Structure formats: C-alpha cells, structure tokens
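The other protein chains are all here in position, but one chain of the complex has been omitted.
Each chain gets a letter, A, B, C, D and E, in the order it is written, and its residues are counted from 1.
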Amino acid sequence: MPTALVISAHAADFVWRCGGAIALHAAKGYDVTVVCLSFGERGESAKLWKEPGMTLERVKAARRAEAEKAAEKLGVRDLVCFDLGDYPLRLTDEDKDRLVDVIRAVQPAFMMSHSQYDPYNTDHMYATEVALECRMIAQAWGHKPGEKVLGAPQLYLFEPHQTEQMGWKPDVFLDITSVWDRKRAAIECMEGQEHLWEFYTRVAQNRANHFMRNSGGQSGGRPAKYAEGFQSVFPRTVDEL
Amino acid sequence: MPTALVISAHAADFVWRCGGAIALHAAKGYDVTVVCLSFGERGESAKLWKEPGMTLERVKAARRAEAEKAAEKLGVRDLVCFDLGDYPLRLTDEDKDRLVDVIRAVQPAFMMSHSQYDPYNTDHMYATEVALECRMIAQAWGHKPGEKVLGAPQLYLFEPHQTEQMGWKPDVFLDITSVWDRKRAAIECMEGQEHLWEFYTRVAQNRANHFMRNSGGQSGGRPAKYAEGFQSVFPRTVDEL
Amino acid sequence: MPTALVISAHAADFVWRCGGAIALHAAKGYDVTVVCLSFGERGESAKLWKEPGMTLERVKAARRAEAEKAAEKLGVRDLVCFDLGDYPLRLTDEDKDRLVDVIRAVQPAFMMSHSQYDPYNTDHMYATEVALECRMIAQAWGHKPGEKVLGAPQLYLFEPHQTEQMGWKPDVFLDITSVWDRKRAAIECMEGQEHLWEFYTRVAQNRANHFMRNSGGQSGGRPAKYAEGFQSVFPRTVDEL
Amino acid sequence: MPTALVISAHAADFVWRCGGAIALHAAKGYDVTVVCLSFGERGESAKLWKEPGMTLERVKAARRAEAEKAAEKLGVRDLVCFDLGDYPLRLTDEDKDRLVDVIRAVQPAFMMSHSQYDPYNTDHMYATEVALECRMIAQAWGHKPGEKVLGAPQLYLFEPHQTEQMGWKPDVFLDITSVWDRKRAAIECMEGQEHLWEFYTRVAQNRANHFMRNSGGQSGGRPAKYAEGFQSVFPRTVDEL
Amino acid sequence: MPTALVISAHAADFVWRCGGAIALHAAKGYDVTVVCLSFGERGESAKLWKEPGMTLERVKAARRAEAEKAAEKLGVRDLVCFDLGDYPLRLTDEDKDRLVDVIRAVQPAFMMSHSQYDPYNTDHMYATEVALECRMIAQAWGHKPGEKVLGAPQLYLFEPHQTEQMGWKPDVFLDITSVWDRKRAAIECMEGQEHLWEFYTRVAQNRANHFMRNSGGQSGGRPAKYAEGFQSVFPRTVDEL
Partner (left out) sequence: MPTALVISAHAADFVWRCGGAIALHAAKGYDVTVVCLSFGERGESAKLWKEPGMTLERVKAARRAEAEKAAEKLGVRDLVCFDLGDYPLRLTDEDKDRLVDVIRAVQPAFMMSHSQYDPYNTDHMYATEVALECRMIAQAWGHKPGEKVLGAPQLYLFEPHQTEQMGWKPDVFLDITSVWDRKRAAIECMEGQEHLWEFYTRVAQNRANHFMRNSGGQSGGRPAKYAEGFQSVFPRTVDEL
C-alpha cells in the first residue's frame, strides 16, 4: 500500500493547496497522512475572532473540526494535529522528533509542504525548512537505531497564495478532475474563509488550462477541467523519459 | 494629454494582458496607442485554420477585424498594425526604425510589452527585446537629429500565459474594476479563442484578490473585483514613498 | 497623520541608509518611529574600543547619544532603543512581541529595514527576517485580540554597504535634495565613523544621478542633487500606472 | 511507435551528452532521430587540424564518418546532418524551416538539446534557442497549413561540459546501465577526442551515484552503474505523482 | 606563517571536499586547522550502525579515529572536534563563542566551509551560516575587547555532493596533483564510506579537466591530473588582474 505525507503549517493549507492530490491518491489506494502543525488559530481565523467573546480554545476547536471534516471528504487516512501554535509557528527539538516519528511510521512515497520563500507568511517557509530537516533526520541510521530509516521521497511544494511573489515554479501538473467534487466539498468545510472558495476553484480551473497547454501545446492537449501544480525539490530517477 | 504605448507581438495579446490598463487610462484621458507587430495569423489562429479553404490573407483580415473591434471597445486611440508575420516574428532595421518613429511620435508616459522570457513563445520575448532596443534608439540625440528625443518611460511587462514558467513577477497591481465591462467586451471580440475568455476573466478576479491582499493584508484590504498585474523593468523616481 | 517605521539593526544604520527618507517624510508631516534593535556597541564601534579603559556601558551610552542627536536632526518622532546586543543580534519571543507592539501602535504606512542577504553582517539580514515575521504577527487577529491589527504596509529594504554583494536591487529612487542638510547633519553625529561621512555623501550624489537617469533617460531628467534608493518587498496596488 | 528527436550543435555532442538516453529508448522501441546542425569541424576537431595538409572538407568527412558510426552503435534510426558550419553556427530562415520539417515529420514524444547558457560555447546555447523557436513554429496551424502540427513535447537539456558554469540543473536522472556498452562503443568512435572518453565515463558513473542518492537517500537506493542527467524546460502533466 | 581554517559539519567532510587544498597548503607551509563540528555519528555512519550492538559512543570513537588518521595524512596541524551532535547539528551561543575563539586564535588567511544551500543535508548549510556569523563576531572590536580582531579572510565554499542541486558554482580551480597521494590516503581512512572513494577520485579527475579548460580553452591548457573547485563568498582585492 503506497503512502504519502502532507506537512501543513496551518489547518486549512492542505485543503486549498493539495486537496486534489490527496483525494486522487486516496482514491488510487494510497494511505495519506496529513500533519497540521497548527490550527492557524491566531493568524488565519479572522472571521472567528470578530465574533464577540471568542477565545483561543474555541477558535482552535472550530478550526480542528473544520480540518477533520475536510480530511474526511478528501479520504485522508490519518490527520495528525500537532497543535504547536501559529504566527509564529515554532518547533522544539522534541516537536521535530515527533515529526520524524511520523515520517518514519508513514514511510511516504512522497511528501508535500509549502514554498521555500514566503515574505507574507513566515510560518509557511518555516514549515518547509522543518520538513527538509526532519526528512534528513529520518534518514539517519543513528537516529533511534533499529527503526526503519527513511528512503529518499520527493518533497513536492504545493501552490502558495501569490505564486510569483514566493518564487514558486510548478514543474508538474496533476489532473484532479475526477476528484474535484471531493476537493470542493473539503473547501466548503472551511467556513471561516468563504472568500477563498471561489478563488481556489478558479486556481484549479486555470491550472487545468496549463495542464492542457503542457500536454498538447497552444491549441490544447488532453482535456482536464481541474488541476493542481507542484514544484519538486529533488530530481526524479527514471527508467524511461 | 498623457499618452501610453503598448507593443503587442500578436493581435490579441493587448486584449488579454493589458486590456484593463488600456481602458482605465483611456477613461482617465490618456491617448493610448497599440502596436500589433503581427496578427498572430500563423500561430494563434488555430480555429480559423481548421476551416476548409482558409488562406493567410483571410486569417489576417479576420484577426485584424477582431483587433480593431477590441481596440474600439477599450478606447484605444490608435491601433497600428505592422503586419510583420509571426511564428517567427522578425523585425528588420527598417521595421525597428518605424517602431522608433511611433515611440517618438507618441512620447509615452509608459510603455508595455511581454515578459522577458517565454520558452513557449519566442515571439513574445523577442517583442520585448525589440521594445528595449527601440526605446534606446528613440532616446538617441543622433537618431534623426532634430526630432524630439524620448525621455525615460517605464516599461511594464504584462502578464504572460503561464507566469511562473516565464519568471514573471508582478510588482504592481492595477484595479480595473471600473472598466471591467469594457475589457470583457474586448475579450469577446476574440472569437477564435473563446476558450480563453473565462480563463482571463478568472485571472482578473484572482488578481483582484492579490490587490486586496497587498492593500490590506490577509483579511483583505480595499475591495477590488478585477485587477491586472505588471512587472516594471526600471526603477521609479518619486518624491514620497 | 501618516506614520512610518524604521527597524535598524544597529544604532547608526537608520542614518546612513534612510536618513533622507526619514527627514523628507517628517517634513511632509509623517510621524516617523525608529527602532534600534541594538547600539552596534560591539561590532560597529571600533573607534571607541580603541580608547583605553573602554567598557560596554560607555560604548552603548556614546552610541545612544549619537543616535538620539541624529534622530533629532532628522525629525524622528520616536526613537526606541531595544538594547538587545549585537554581533550577534538575537530576539527572544518576548522581544518580538515588543516589536509587534510597536508596529501595531505605529500602524505604519510603510516600514523599512535591511537587505535580505548580507554575508558580511548577519545581524542585518536577521533584522529583516524579524521584521517580516513581526509584520505577520501584527496582522494576526488572534494575537492580543481586540487590538487593532496591522494592514499590509510596504517593507522597503534600504541600501546596504556593498549593494551588489547583498543582491540588493533598488526599484525606487527618492529625491532627498530638499532635506540633504538634515541628513548630512545627522551623519555628522556619528563621530565614531567619520570615515563613512564622505562615503555616504557620495552614495547620495550618485543615486541622484540614477534618479535623473530614470526620470529622463541618458541625458538626464529632473534635476536632483541627492537621492536614496530602496527595494520593495511587496507589490504596490494602484489606480493609475 | 514512439519517437524522439535530438538536436545537436556539433557532430559529437549527442554521443557524450545523451548517448545513453538514445540507446536506451532505441532499445525500448523508440525511433530516435538525431539532427547534427554542424560537424564541429572548425571548433571541435583540434586533433585533425594538427595534421599537415588538412582541409575543411576532409575534417567534415572524418567527423561525419565518426558520427555515423556512433549513431549506428546507439541504434539511431535517422542521423540528419544539416552541415551548417560551426564556430559560429548560424541558421537562416530556410534552415529553420528545414528543422521544423524534421520536427513535424518525427512528431517526437520528447526533444533534447543543449543548456540554455554556455559562455564557453555560444553555438550550444544558440542551438537551444533555435530548438525552442522551431518547436513553436512546428506548433503553428498556419505554418504549412494541412500538415500535422506538433503537440507539446518536453525539451530536455542534456549535460554540458562544465555544468555549474552553465547554470544547468538536472531534474531527472536516467539509468543507462543496461546500454552502457553501446554508449561506450559510440564514445570510442570519437577518435579525435580521446581525452574525453574517460571524462564522460566518469560523468556517467558519478551520475549513477546521484541516481542512487535520489532513489534511496544517503545510504544509496536502487543500484545503477551508469546514468545520465537532464534538465526539463517544461512542466510535466501527470495522473499520479 | 600563513594559516587556514576549515569548518566541517561532519568528521569526513573536510577529506572529500577540500583534502587536496589542505595537503597542498600544508606542504606550502600553512598551518591548517580543521574544526569538525560533529562526527557525523548519527547521519553519516550507516555502515557502523548496521553492526550489531553498536552504540553512539562507539560510532563517535570510530569516526574520530578515522578523522584523526586522515588529518595526519593531510598534514593538518590542529584537528579540533567540537562533538556537538549531528542530524541535526546545533550550536548554542557558547558553542559559537568557542568557534570565534578558534577563528581568532588561528587568524586564517582563508576559511572554508559548505555550500550555502543543501536540501539533502541541512547540517551543511547550517555550518556555513554559523561560519559567516562567527566570522562577523570575530571581527567585532567589542567582542572580548583586547583580543586581536579578525581581518577579512575569504570564505571558500567547498564542493557539495550534488553540486547543481545546491546551486554551488566554483569560481576557482586548484591543482592538487602534487598532493593527490595524500588526499587519496586520507580518503582511504574513511572505512565506513568506501563507496565514495572512487566517486571523489573521479570528481578530482574531472575537475582537473575543468582546470585545463579554464587555463587553456577547449583543446586543454596546463596539464593537471587532479583538482578541486571552490566558490568564493567575498570579492578579492588585487594589485594586478
């Protein structure tokens, strides 16, 4: 059974940015694990905070509930909430060890996280920095000797909010048309960020145009109605081009 | 009366990529000149070529008619069709002199052209190369001495089709909400490329989200429903930041 | 009353690098706040340390006095000395909270800090890293709920000492001719770094040449005798190009 | 029957840089066409020129013979020698049309050419510039209407001589162990450049180490004894990551 | 007596990556100090960990012994093992102070460390980050006043394992032919990584080809059989080009 692991800085990121990839691979039989390092409770829950009498715990509970519902829609097998706080996100050595444990337990065929630069949201780039560091630790034979070490899974960087400002360049487009309904359903679980539902629907539609361009040139290639783009950190190893 | 000059490799580029900027500045009283170096007759007219018995002249006539209609919708004051051929586009020294003549006649407050890199469409990057070269010639006191030389107008690079692949990074977002109807009307003149109507409508909507993000942070700033993004080649000179 | 906020790693940085911008905007009615994260007491006070019997406290007092005098010359409304130590500069979470408090209190129309890369002086790039992180925290509705959150101010990166080595590229030049006397007076407050007075005077003169080039081409545009350059981190949002 | 097309600036480039990919895909049943734009007769045949009484025609004949022998070893189906001259290489519009004809006739599943930057050898980067331009023309419905237009094949950039100086970054490693004997045999056809035989053998061995690293981490993944690296110009379009 | 300082993240790095530079400069009379921040005991000792009953202390002892033997072969004057742990490597402020002490004691004519980016091995890029920070502290007159401050030594970045993935670009090639035997002898001290002996021998041979190319063009310049490449962080200052 192949597996995949998504490392998301805040609770909603995995939905907007790679919900289609999750649903598609789940449908293909992958066990997909999602780690939410925080709930985005302080920095990405403006709507909730505008309600009178709101507390941090209530925001976290609300965001957790949304994330769980969305994960279910996408077919996520395991949603792991680290609850480390956001704005700023910080991982202690123990938190990183916990993440290494998850990586080793999952033994992912591929991993996913954020873009490597994001001047708007330093939590995002920090999450990727941590993902690379923990990937390395998980490969170390001397870390918890006896455990199965990690191989060399690809790390895909999913789409940030303003791609060009982050220096993010997709090198692979994934057709998610067959699971679009699931991604849209997961998106609609994010009640606090309704202004982004249509935004990310349009992103998926325009990425489908790019999918067609790159599969068939300017007059369009293989039809696709919804797609997602990813940037690979590592080279691929293949037996045929 | 301020002026602006758009240099478009193919007939339709100015519509998709900066139709809003044209309409907005026209509405503000700018005289906007658009130079179409070619009609995109060979490379961007697939639909027409699929019709039986099509000829190059008929394609060019059709694309010219579309461009003229679109220019009228946008309030373009002068649409100049150089008719130089496309795929590939080539300018002789005489063609460049003609473009320098236009630049000097217009004396634009700002110029617009394509991204500086485009591996999909070498006509696009060639157009910008030519725009920079002709801007330089237009500044030369010894080129047709006696004519008024050009100052130092900004060259804005408008949005290419797959921004990240072109290394294009917008540094300014323009609110085009007030003229969106005109841009959409101009877009609909492009009958041969109907598959792009919704694509570029979504681009404008998502750029409006970016406009709001950059005017007001993650919870949204000044409302805007449609926007365009541009990358500046040269630094600005200001009296207040 | 518009406001601006400068985040300076060491006491003297705000003088050399954006003293003109401060004086100009102060003259226009902006309330300008300057945060000095350290006094540059260990790393940028060589001349003082060469005096016999010098102590850290005496160096700090001397640098503070210079900074205060310079701030007064420039019309700074509030000079906030965090006194966090330099070479290396470090901020705890509490220090960052304090900086967030200042950012929210000021609600700046724009912010300023160092270049994003500086292999000579890691304090500089660290200060900008912190500026971006604290800007993000200040935007979070869940950080000290009830306080007014920050919008999306531009972060301008001011001129480092060896621009090309830092990968710093100015995209805006500001004419500071009208306040040059104030900047020069502030520069002369930096008694321990007299070797830099003429250096930064020449920088301002040459930036004025660049101002003219970019406002009027190779034969020179609008006259300016002194200027400063800045690099913007974020895109602008405008209603006219 | 799938097809592939290699565009080589000089006669020997296809051997050193992608001989393994050619042999491997030929073995898998691909029809591989190689276009040699020149023989490298002036710039890459030093050994021959040191012989007394050498003439351009004799050098070209010798290099052609070597290329033909090497192509045969690799299983190239069609070796097309354009004989355009080297140092510098130049293509007229007619030459480009001829290359477009080849591209359309082959309808390649993928194309290969040189790195996009090479300050040592401007023929190399020029060949890639031409490859992109001709790929675009081959996609145009209005170029020789009625012919089958090109889709959107990947353009792989093969390994230049000093990778880091060319800004070349491989994103895919291909295991060529099974066809190494053929590549070595082809290499040994290049009698005039014997000093490079061992060089490119070592390159292939070290790329195999990279193959293992990227398929299995630091302690090594799937065994491979010889490999080649390629950089992709365009994004991939996939149904599974 | 000139001096040099190498800062190596793990025990073996200084051997593979700059063993030739060490041996060559030692032979020229330089006092070369090598700091190993860790032994690579957890992450770069897979072979040892596969032995039954292995412990961290035994791995460290084995790697220390290897490093000492290798250092002796190379003519290192002082091998300083900080023993800070690896995967991940972390330096406290005290550890950095200790490194600053070494830097000041050595007063190196040049320093060496890792590439500035390494997504495979975050310890490597962290070591260079620390090297730059400590170089800066060592230059501060106010750090341990009275001690001799550091001048401005070059920081050379030695060759990482997959150069193109790290964005590493050598700007200087050093002929190490005369000391190759020593480097090979040092390499053979690394018993746990025998799979890399031939890899780095081939690297040295191919860098010698690059040495010849850059000293004499495509037909080869000054003969060299083994070489190493380095990337400089800072500009050079010279009296003749």
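The rule is simple: contacts are C-beta pairs under 8 Å (C-beta built on N, C-alpha and C of every residue); 3 or more make two chains touch, one makes a residue touch a chain.
Note that the coordinates shown come from a computational prediction; the quantities given were computed from them, not determined experimentally.
The chain not displayed here makes contact, within the full complex, with B, C, D, E. Among D:Leu24, D:Leu37 or D:Val59, only D:Val59 touches the chain left out of the display. For the chain left out of this panel, the touching residue among B:Cys36, B:Met112, B:Ile137 or B:Leu241 is B:Ile137. When the omitted chain is restored, the residue from D:Gln165, D:Gln193, D:Asn209 or D:Ser232 that touches it is D:Gln165.
With the whole complex as reference, residues 41-43, 45-46, 49-50, 54, 56, 59, 86-88, 90, 119-123, 165 of subunit D touch the missing chain. Within the complete assembly, residues 93, 96, 129, 132-133, 136-137, 139-143, 145, 155, 233-235 of subunit B touch the chain that is not shown. Although one chain is not displayed, its contacts with subunit C can still be listed: residues 43-44, 46, 120-121, 161-165, 167-170, 195, 198-199, 202-203, 205-206, 209-210, 213, 218-220, 229.
Everything below uses one rule, namely that only the chains that are shown with their structure count from here on.
Mean C-alpha positions place subunit D and subunit E at a centre distance of 36 Å.
Shared contact sites, meaning residues of subunit B that touch two or more other chains, fall at 43, 46, 120-121, 165, 170, 210, 213, 218-219. Taken chain by chain, the contacts fit none of the simple shapes, being neither an open path, a ring, a star, nor a full set of pairwise contacts. Each chain pair that touches appears in this list: A-B, A-C, A-D, A-E, B-C, B-D, C-E, D-E.
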